[in-house]
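With one protein chain withheld, the remaining protein chains of the complex are depicted in position.
As written, the chains take the letters A and B, and residue 1 is the first residue of each chain.
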Amino acid sequence: MSIDSSSLLNRRSFIVKSAVLAGVGVGLASCSRAEESSEPVAATPADTAASEAASTGASISAVFVGSLAGFPFWNQIELGARNAGEDFADLEIQWTAPTTYTGTGQIVQFSEAAVATKPKAVALNYVGPEMDACITTALDQGTAVQLYNNFAAATQSKDPRIAALAITASGLDKDALCKLSATQFAESVAVGDELVFFNQLPGTPEWDGIQNAYIAGFESLGWKKDQIKVNPATLDPAENLQIIESYLTANPNTKGIICADVTSGGPAVKAKEKLGLDLPLITWNLEDSTFADVERGAITQNVNQQPYLQSYFAVANMYMILKYGFVAPPYVDPGTLLITAANVAAVQSQFEQGIAG
Amino acid sequence: MQGLLIIVLAELRRIPGPNGCPVNHGRTLAGLVAAIIGVALVFNFLSSGKFIAESTALSVTNLAGPLGIIALGVTVLMIAGEFDLSVAATFVTAPVVAGLVMEDYGIDPVPALLLGLSCALILGFINGVLVVATGIPSFIVTLATLFVIQMFLRILLPQFSVEWNSESGLKDFLGGKLDIIPVAKSFAWLILLGLLLWFLMNHSRVGNWVYATGSRRGRPARAMGVPTRATKIGCFALCALLAGLAGIVQFADYGLISLTSGSDDNLMAIVATVIGGTSLFGGRGTVLGTLLGATLLSMFNIGLILSGVQGNWYFSLVGLLLLIAAIVNSRSQTRWRRGTATPDEERQTMVTAGST
Partner (left out) sequence: MMGIQERATFGAISPSKGSDTARRFLRGSGPLLGLVILLGLFQTASGGVFLSPAMMGATTAFISGLGVVAIGVTMLMICGEFDLSVSQSFVFPAITMGALITRTDTPVYLAFMIAMGVAILIGLINGLVTVYFKVDSFIVTLAMLLILTSLTLTVATTNPPNILDVSSPLLDALGGTFLGTSIKAPFIWLLLIGAIMTLILTGSRFGSWTRASGVRGGQSALAMGVPVKSVKIVNFCLCSGLSGFSGIALVADIGLARPDFGQNFNLLAIVAAVIGGVSLFGGRGSVPGAVVGACVLGVLSTGLIVTGVDQQFYIGIVGLVLLIAAYINIRLEGRETGE
């Protein structure tokens, strides 16, 4: 019957195919291994770096791995990294990042790819223990590792080398940042007041981390855990407007709103206006309308993580290690900027220059 | 008033099915209306009376408007037997193009919006031509075009969002809410478009062509001389146009469009369409059903928040709703699956189709 004979053919061709694939794989793998063994450890293959940056005879080549590209916060990180690369004359920075977030696995992929090109140093965002494997590879091959943005979780790593990297990181981790923000916000509300946090991407380490950090921050100031409510929101500003409005209508006891991005912060301002409520509001990151909103008090506090400084100082730390041989450059806190009506004007000019976001 | 009701009911019963015999869409539609009323009562109870209120009507219609307009396009296309997964990208493209052109070149709103809509139309044509010319299932083609359009949007809009800043009569005309009743303008546009499409689908030759193209993979239709290829391309274009129009209406209403706008709508438009009784196999579906489906979904969204239900359960409940609706709808459906009819059924179809 036709099915039997074709299955026989399939089996034969399957065996042939696997043999071919195995042979090809072994052949190519042995090629690369041969190349590797002739290279000294921690040499910099110029080919990969050259595809991104021009070969200007730079002596130090490093890769900066972002977690996202094309989004406002991350655009600032990229700008900071690139400008630092230019400001330090003999440093060459290559930037790489995914354009959509599909999970931490992808960030690990990018980090590994960066490490595999054997640069002198690599800047990584420590999103979780998934990163340990590639950081170990980097350290073993002599590539310096610089952590930025998220780094506190590294202290829990079993490898003492990785735990030590947290000491030289550049960034204000979520826990400290949210505590700072909560402390200042507590001046506008009373302890025990019901607050709401809109989590726009539940299930992701970034947003769940912010949620946990705010709850912990407020708890340390005297709130009870169930006084900080959480409601999911989407990334669509127009939909968020309806969600926030409905939430506020359903929960008239709400005394304060926390939003961690402009796509919920902007709608929150509009929702308040529509309902005629004058509630204290925290938003994160900047967009055009933020400045006017802060000035007139519609936004009580805008959290600016100073992403530009974060990456700039991360690169500076890398430079300290590589050029000057500092074993442990300092942990750099880029200074969380809490924008309020008092300092909004100064930030606006930076925003227009494109170096604040 | 009573006369109007009788006419409407008669129309509902009269909607032709794939083999010319009237298909009972009435049961699905009645079920939807009952569901809407039931759900409203339940949510009103759960939210201690907050659900049946003016502000709720505004919120629900505000969500249902753009969603429903997209779903209308998806419905027409699904009746013709095809999918469009790229509607979310087209939804963003039209207002982004319009907004950028207004902001960077100072062009007036009307030509800007028309330019945006033309872009949407072109994208729809590309989808249609690709599907018809290559024979690749539309599911795959529009998945691919979704990715490609998203890539272009990223490049086009590095600033991530664009605002409609200028005060303009057109903006007020398209967005906002109606004066007399607490209903969002976008919902009013949805109803208007729904009426137009209903007329097109049920009282015009083109409408018959669409139903015929979607039935039994269009083979009987082709045998009868219906231009199925042109019809399909037209449906793709219409679907994209409606998606772009939905985006523009939301742009006018909210005043801002960002790369992540309408991200849920891709999925929810299909859900609304299926809840509304449209069959995935083509040849069957109603505009009214989709409209009711979109309304029901939006009611769920707002109702859950007002009732204090933990927000993450929204997805589960929509999933359950989809499942129940699909099961109920399939009961009143004959097995017009792609190629699952027995040879006898096939012969019967050819005979009855030819005799229409």
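Throughout what follows, a contact is a pair of C-beta atoms (placed from the backbone, for glycine too) under 8 Å apart; a residue touches a chain by one contact, two chains touch by 3 or more.
Just so you know, these numbers come straight off a predicted model, no measurement behind them.
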Omitted-chain contact residue, chosen from B:I140, B:L170, B:A188 or B:M224: B:I140
Sole contact to the chain not displayed, among B:A80, B:A112, B:V162 or B:V274: B:V274
Interface with the undisplayed chain - residues on chain B: 130, 132, 134-137, 139-141, 143-148, 150-152, 154-155, 217, 219, 229, 267, 270-271, 274, 280-281, 310, 312-320, 322-323, 326-327, 330, 333, 335, 337-343
Chain not shown, touching residues in chain A: 2-3, 7, 10-11, 13-14, 17-18, 20-21, 24, 28-29, 31-33, 35-36, 45-48, 51-52, 69-70, 94, 96-100, 102-106, 108-113, 115-118, 128-130, 133-134, 137, 141, 202-205, 208-209, 211-212
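One rule holds for everything that comes next: only the chains that are shown with their structure count from here on.
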Whole-Å gap separating chain A and chain B, where each centre is the average of the chain's CA atoms: 36
Interfacial residue positions of chain A with respect to chain B in the complex: 70-72, 75, 99, 202, 230-232, 234-239, 241-243, 245-247, 249-251, 263, 266, 287-289
Residue numbers on chain B that touch chain A, as the complex places them: 47, 50, 55-56, 59, 62-63, 66, 154, 158-161, 163, 250, 253-254, 256, 258, 260-265, 301-302, 305-308, 311-312, 314
